[in-house]
Each structure stands twice: as C-alpha cells, then as structure tokens.
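Inspection log for the structure reproduced underneath, given as structure tokens.
Only one protein chain is missing; all other protein chains are in place.
Right, chain A next:
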Amino acid sequence: MRDIAHRVLSMVGPGVEAEVFVGHTALALTRFANSSIHQNVADATTSVRLRLHADGRTASGSTTVTTDEGLAGLVRRTREATRLLPPDAGWPGLAPLAPLAGEGNWDEATAQAAPDARADRVRAFVDAAGGLETAGYCRTMHAAGAFANSAGQSVTGRTAEVAMDAIARLDGADGLGRLASGRLSEVDGAVLGARAAAKARASAGAVELPPGRYEVVLEAPAVADLLQNFALYGFNGKSYNERRSFAEPGAEQFDHAITLVDDTLGAGGLGLPFDAEGTPKRRVAFVSGGVTESVAHDRRTAAEAGAESTAHALPSGGAFGAIPASMRLDPGPATGEAAELGAVVDPAAAALVAGVERGLLVTDLWYTRVLDPKSLVVTGLTRNGVWLIEDGEITTPVRNFRFTQSYPQALAPGAVLGVGAEVTTVPDGWGAAWRTTPALRLASWNFTGGASG
C-alpha cells in the first residue's frame, strides 16, 4: 500500500500539494436470526483517496480501481477538478513530517479469523441462551492504511477488531450482549449469550410506568449513545466553529466525575494510529473533571479556530467535520466488592444500582435523533431491558419508554450520582467507531412517553 501511495504521488508531479491515503479493509460478518446463521458475508476492499491543492484550489477524489490505468484516471480527474473549482481561501496546508506516537492495536488471530471462528461464537451464544430465540452478529475486521504527502509525511499502520452484538428474546422481550475488542480471544459468545438470556427472562411480564423524570442507571450500551452524540455534535470541531455545539472550552459544563477522552492508542483503543490527513493520533481530553477542555479538529477546522489538528480528519472528507472515533469515559473509583444483584444487571453497573432508592435501570438506547444540536436535546427509546429499582433492589421489569433529554444536561454539575468502576468497549453498527465507558447513575432522565404513546 505504501507503494501505491508513492506511485500516486509520483503521478501527480511537482508544484502541487498532494496527499494520498490508501486503505485496505477486510471485513467479515456472520449474522444470525431465529437462532440460525442467515447472512454470512465478507469483503476485502482497497481504496485510494487523493487530495490536491494547486494554484490555490483544492479537490479530492477516490477510487477502488488500483490498476495503473485506474490510478492515472484518479490523478487526471482530481487535477482537472482543481482547475475548475474556485479558490480555496481556507486551505490549511499539508500535515508536516511527524512520527507516529504508537502503533495501534494488532492481533493476528483476530485479523485472520476464519468463518468457522465466527460461527463457533454464534453457536456458543445460541447454546448459552438455553432455547430462547436469538439474533445478532459476530464481526471480525482488519484494516491497514498507508499515507503519504508531498510535504514528506509518510506513515503506515494497521488495526484489528472483533465485535459481537446480539439479543436473546422471550415473548417479545429482549436481552442484550454487546462487546468489541482488539482480541478475538476476549469475545466469548457463551458469556454474552448467557447474559442476554438472563435479561430477556427477567423482562417477562413488564409493566408500563407513567412517563416523567426518573433517576436512572444507564449501562454501558446506553452511555455509549451519549458518547456517540457528543462525538457527532458536541465535540465536532466544525460544529464548534459554526457555534452549533454546546462546547465551551474552559467552562465547567459537566459533573466533576466526568472525564472524557479520545484515545486510539490507549488501552482498549481501536483504529489506525493516524488520521486521513496523516496526522499522528494522540490522547485528546475533551472533558477533564467536568471542565470542557477542547474539541476535535482536522487541519481545516483547526486553522479556522486557531488551534492544532487533533488528528480527527475523516477519510470521507471534511463535510461532516472532525469526529472522534475512539472515545472513552473514564471509570469511577472501585467501591470494594460489587453488589450481588443477580443476572439482570451487568456486574459493572451493580454497585450503582445498590445506591438507588427509586429509579430505572436502562440497558440500551435506540434510534436517537437530535432535536436541537446546540442544546443537544435528543429523542429516542429505551431497548433491550428496563427495570424499576426500589431501595437498591431490582423489583419489576418495565416496558420501553420514549425519552426527550438534553444529553449535556444529564451530565451537568451535580447530576452524576455515580460512575461505574469498570469499562466496556461497545462497537457502533458501522465498524467505524468504538465507545469505551462505564455505567452511569444519573439524577434525572426525562421520559416523555410510554410504549403505547
């Protein structure tokens, strides 16, 4: 791939600022429903992205056709586009020569996992569900990238990932098992299947509670949705520059228990060790002890803001801004022995549940959409298990709610009553982002409708 990158650079010729990103992704996903594998897919794709800045104008293009003819066509089309487009006053220049800060995660067994390895994990999940209907997927993926630009920056990297995300169902009630890791050996279908089945069984006979504000314990899959929306809207450098984000660096916008970072190279981090502009990844703190510190930038949004790139340029270009892909919410302090609350609650959230006088345990959030990007008011539904907590005990399964809630407000100073001591890495549905997070106990969550409207 490094060869392809430099071959394209040589085709561009002198006098033009050029950058080339060559990415190869091999993705395999074994999907099951009604407790049998029904879709089993794999693909291996190499794509080349070229961005040129010539005579003050910028254009980019990409191709999956990596023959000499295909690459020459890419260079020709992109060069022609730079002649036709208007001047680009905001061109931030190419990434300078800089070494990588780390190699990123790599596990050969994960990268080379065969269809049988995925099918075995599915088999284990189905068996552990003990006859309940099951559905979900096991995915393995590896990606390699080579970047080179005409300023001399040239870096390569690779990463591997395994994810399992599945439910067990009983009479229409679902329980969830969801986990991502850099190592195939860390994803055990039997463990996830047993947990999903326990949750589904414990959801039998769910009752409908009136909407309103409830204290909540959000398990990691639910908290991951908060992180996802913070990534897309709150800490997106483009949104920040356009004043569409709530983020105010220097302000105490979150509870002191909240520390939120993006850390591809850290423990549990996944992804290539550089971004689409060749800037090396590093740990970036967005929130430290409740104080907003920074937002994510690519080179263009950084130049507009008078800041440095934080290595969050996307391969698809800057139209969506700069978005962190490997966010981590730091865990809280260990509180000694975890409370024993049976199979319903994830062990990572058990200690938080024990402190709730009356509230709800929420496993997962679903179909969340932003009503107002500035205040980050989001509507969505609960999914995969909700229970009433009374005097520290899980007492009653509850039917799903619709909620309408400002996410920053939910984590505002004084609103976070507890942070779990263990983190879980949760995949997104597209294999492009991961959220590592503990469970959270929050003082208030605004449920605006029950399952029946």
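Just so it is clear, a contact is a pair of C-beta atoms (placed from the backbone, for glycine too) under 8 Å apart; a residue touches a chain by one contact, two chains touch by 3 or more; residues count from 1.
Basically, contacts and distances are computed from a predicted model.
Participant: UniProt name of the unshown chain, from "Formate hydrogenlyase", "ABC transporter permease", "Putative arabinose-binding protein" or "TldD/PmbA family protein"?
Facilitator: "TldD/PmbA family protein"
Participant: In the whole complex, not just what's shown, which of A:G73, A:P249, A:G289 or A:G392 touches the removed chain?
Facilitator: Of these options, the touching residue for the absent chain is A:G73.
Participant: Out of A:G61, A:G182 or A:G385, which is the one that touches the chain we can't see?
Facilitator: Reading the full complex, the residue touching the unseen chain is A:G61.
Participant: Write the list of chain A residues that the hidden chain touches.
Facilitator: Counting over the whole complex, chain A touches the hidden chain at residues 27-47, 59-66, 70, 73-74, 77-78, 81, 84-86, 88-90, 114-116, 118-120, 122-123, 126, 133, 135-137, 139, 165-167, 169, 174, 242-244, 316-319, 366-375, 377-381, 383, 400, 402, 404-406, 409, 429-431, 446, 448-449, 451-453.
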